[in-house]
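Every protein chain of the complex appears in place save one, which is left out.
Each chain carries a letter (A, B and C) given by its place in the written order, and its residues are counted from 1.
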Amino acid sequence: MLPWKFIAEWISRGEVCMREAKRILVHSRTRYQEFIIAELEGLGKSLIIDGKVQSSLLDEHWYHEALVHPVLLAHPCPRRVLVVGGGEGATIREVLRHNCVEHVDMVDIDEELVEQSKRLLVEWHQGAFDDPRVNVVIDDGRRFIEGKRAEYDVIILDVVDPTEGGPAALLYTVEFYRLVKRALRENGIMVTQATSPVLTPEVYASITKTLSAVFSIVRPYVTYVRSYNGLWGFVAASDRVDPARLTPDRVDNLLRERVRGELRFYDGSTHGWLFSLPKPLRDMLQRTGRIATDSEPIAVPV
Amino acid sequence: MLPWKFIAEWISRGEVCMREAKRILVHSRTRYQEFIIAELEGLGKSLIIDGKVQSSLLDEHWYHEALVHPVLLAHPCPRRVLVVGGGEGATIREVLRHNCVEHVDMVDIDEELVEQSKRLLVEWHQGAFDDPRVNVVIDDGRRFIEGKRAEYDVIILDVVDPTEGGPAALLYTVEFYRLVKRALRENGIMVTQATSPVLTPEVYASITKTLSAVFSIVRPYVTYVRSYNGLWGFVAASDRVDPARLTPDRVDNLLRERVRGELRFYDGSTHGWLFSLPKPLRDMLQRTGRIATDSEPIAVPV
Amino acid sequence: MLPWKFIAEWISRGEVCMREAKRILVHSRTRYQEFIIAELEGLGKSLIIDGKVQSSLLDEHWYHEALVHPVLLAHPCPRRVLVVGGGEGATIREVLRHNCVEHVDMVDIDEELVEQSKRLLVEWHQGAFDDPRVNVVIDDGRRFIEGKRAEYDVIILDVVDPTEGGPAALLYTVEFYRLVKRALRENGIMVTQATSPVLTPEVYASITKTLSAVFSIVRPYVTYVRSYNGLWGFVAASDRVDPARLTPDRVDNLLRERVRGELRFYDGSTHGWLFSLPKPLRDMLQRTGRIATDSEPIAVPV
Partner (left out) sequence: MLPWKFIAEWISRGEVCMREAKRILVHSRTRYQEFIIAELEGLGKSLIIDGKVQSSLLDEHWYHEALVHPVLLAHPCPRRVLVVGGGEGATIREVLRHNCVEHVDMVDIDEELVEQSKRLLVEWHQGAFDDPRVNVVIDDGRRFIEGKRAEYDVIILDVVDPTEGGPAALLYTVEFYRLVKRALRENGIMVTQATSPVLTPEVYASITKTLSAVFSIVRPYVTYVRSYNGLWGFVAASDRVDPARLTPDRVDNLLRERVRGELRFYDGSTHGWLFSLPKPLRDMLQRTGRIATDSEPIAVPV
């Protein structure tokens, strides 16, 4: 029998990838978004929010390890970490591997999504929600961060792509990044997921440019996530520490000293790969992008 | 946002219809089949079994009223009725409208499907399962019918299409129809759903031809079901009564006398339409088809 | 290898049928429309205009014979016939079978489509374009008909569905039908294809209602065309002759007397089937529809 239940991911109106949903574990519409947890052909168990695969068992580590470790290793010894988004619990899972970490605040807007993740995405969080160092707050990330002054060593923005009127539209603007900076302590560093440098290059370049208006050290870097249909971008930003300076050997040494458990994706060589962009992406970052503001935010098409 | 959850129905390897699943109520794999109950674009709430829409709120009455009423009206006064399949409960719903009916046995093989239908397909059964005249048996239809001798006035075969090795493969053979005949009383009549006369004409013609080897009066007739992607066939068979002889006026009179409630699809004119096949279908029934046997059954491709 | 070239036909944004294009004979964009002639899975060689299958070898006769013969047989002896649209040449092919016919004007707006049809759709026209009784005019159908007074016994409107701003938008309005009436002779009768009574019932009912504002005898009738994904509607209209009055026997006699060659779809019984609508369609025609005007035309969604 040919497959008959599909999840479609639209790249544009004329380009779509369809994957068989072998088992549908939950389908829900919350106040903020519509999500499905299903076992997808090729990807395995996956979380899909508003038609976009958010992460899959196949390669969530290509994403989460790339998101977390470069900035945590760039910091001399991160004690307090804030994660905005990251409902699956895999981001805090990676953060908690670092010996230095004493406290993690995780702020997610969607309580139902967090609850279903705790229940159905055990392979992601692996019990991280129960770690005594973790404090989960159900709140809007921007509102939460507004009250903070010099509280965190590292801030990780693990939220959905910016879309017009979407829940993350104002988590990619210059005003928001100023709030993030204010919430960082000395030697503080932040990182944000930054959309696809190939499918939405203007958005990726704009996030880089917007951060450059706030921080003096801004490092775009790129991984590959099959579940996201290609290369995937991040930007790290700080006024003091620079992950691009870490050599492969230094990364491997730091991993031994400060990080517990076996990583599946990230090591010194991978670090080098992440931070060496191919020429077309470097050229694109030069050529395009604009500063995003609360009144003129950026958005990916939906 | 473009639709992103789809149910695909394959007509062949090169022809597929995809419909958005707006709400997925249940996805289950039972011992016998895989089914989903979902709200589909265009069709509304629908039951899909093994990739085929079985019925939808949009037009289940084009199917169920066409299946039930011609044979019940052709009989002088049907008291005992057997329904094989019909898990949704809509077939017994229509049977119970007939004043003559005193007892209905309904035999379905899949207990979980029947239970989920009771819970989620209330618009179909409308409480019919609770009618004191109804006796639901969870069993294989063929095994159930084997023990019966002259027990029913009408037997209605409302089962899935025959597929190689599928649960209904042996419910379309000459051996099975002989069991059906033996289970019918004097003046008895049976009807079976009979696949698409356009997409699987050989199967439709074979069912007709196979019944002609057992019964002396065999009447193929055809309705339209959008949810089934086109025209849909039935065959009625008897040794004594003939639904094709009912005139539109006679049908309208019988409906007034013997049937409770308002029908949405069936009336005298509709009866005329059901039994007057267009020439290509008449020609096809002449030209093709073979007698299906237990050792060489017929099957639709999957 | 799985099929990899597809023609998609969208029923709505959430419902789409995809068919493999096994051989692509021509793809062209003209001033008026975009069309492909290709061999499609299930349908055989097909003409697709702006994403809608216009006709296929599989069942163009279910459409063209139903369009042409009822109105030509209803007329005492049609000598002069006008066909608007019908670029494939199959409509004039059927018209030319009638002994009475002395002259056919065929008006189509798209010269390139007509030329490609002559070249690639030989199975459709079967040489009809070369019949000395046929006069092909490349022109807008409405402009052509405006100058005509009492010239035709039968007018056949075989044009694409009305769409907002599309080439046929003003060929379904009360003003246009008045022009048609003026162009008909005594005993004249017209017929129009009328979209799907199931997928776009309001449009079908509106065409019926609009014709009722102009003609005293208006007969909606319905065939099935697998290539059009279901039931398909026509409306015949006249002030004097009535195809619904033709009995099956009368149709069979007239076919013998006045029509050359073997028909594949249409005969007396088929005629009865065409004109006996199932109850839901009769009810729908009662309930819905409005008079379409040049300033407020009707349109199917695209």
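Going forward, contacts are C-beta pairs under 8 Å (C-beta built on N, C-alpha and C of every residue); 3 or more make two chains touch, one makes a residue touch a chain.
What you see is a predicted model; the values in this text were computed from it and never measured.
Engineer: Thinking of the complex as a whole, which visible chains are touched by the chain that is not shown?
Structural biologist: Counting the whole assembly, the omitted chain is in touch with A, C.
Engineer: Which residue from A:Thr30, A:Asn187 or A:Asn229 sits in contact with the chain not drawn here?
Structural biologist: A:Asn229
Engineer: Touch as defined at the start, partner being the missing chain; which of A:Ala128, A:Val180, A:Leu277 or A:Val300 qualifies?
Structural biologist: Of the listed residues, the one touching the omitted chain is A:Leu277.
Engineer: Given the full complex, what residues of chain C touch the hidden partner chain?
Structural biologist: 1-10, 13, 16, 18, 21, 23-24, 27, 36, 48, 50-51, 302
Engineer: Which residue numbers on chain A touch the omitted chain?
Structural biologist: Spelled out for chain A, the touching residues are 2-3, 11-20, 22, 41-42, 61-62, 198-199, 223-224, 226, 229-231, 263-267, 269-270, 272-274, 276-280, 282.
Methods note: only the chains that are shown with their structure count from here on.
Engineer: If you average the CA coordinates per chain, which chain's centre is most distant from that of chain B?
Structural biologist: In terms of C-alpha centroids, the chain at the greatest distance from chain B is A.
Engineer: If more than half of the interface residue numbers appear on both sides, call it same; otherwise different. Which is it for chain A and chain B?
Structural biologist: Same, since over half the interface numbering is common to both chains.
Engineer: So what's the Cα centroid distance for chain A and chain C, whole Å?
Structural biologist: Here the centre of chain C sits 56 Å away from the centre of chain A.
Engineer: Find the geometric centre of each of chain A and chain B from their Cα atoms only, then give the gap between the two centres in Å, rounded to an integer.
Structural biologist: So the centroids are 52 Å from each other.
Engineer: What positions in chain B touch 2 or more of the other chains?
Structural biologist: In chain B, 2-3, 13, 16, 18 touch at least two other chains.
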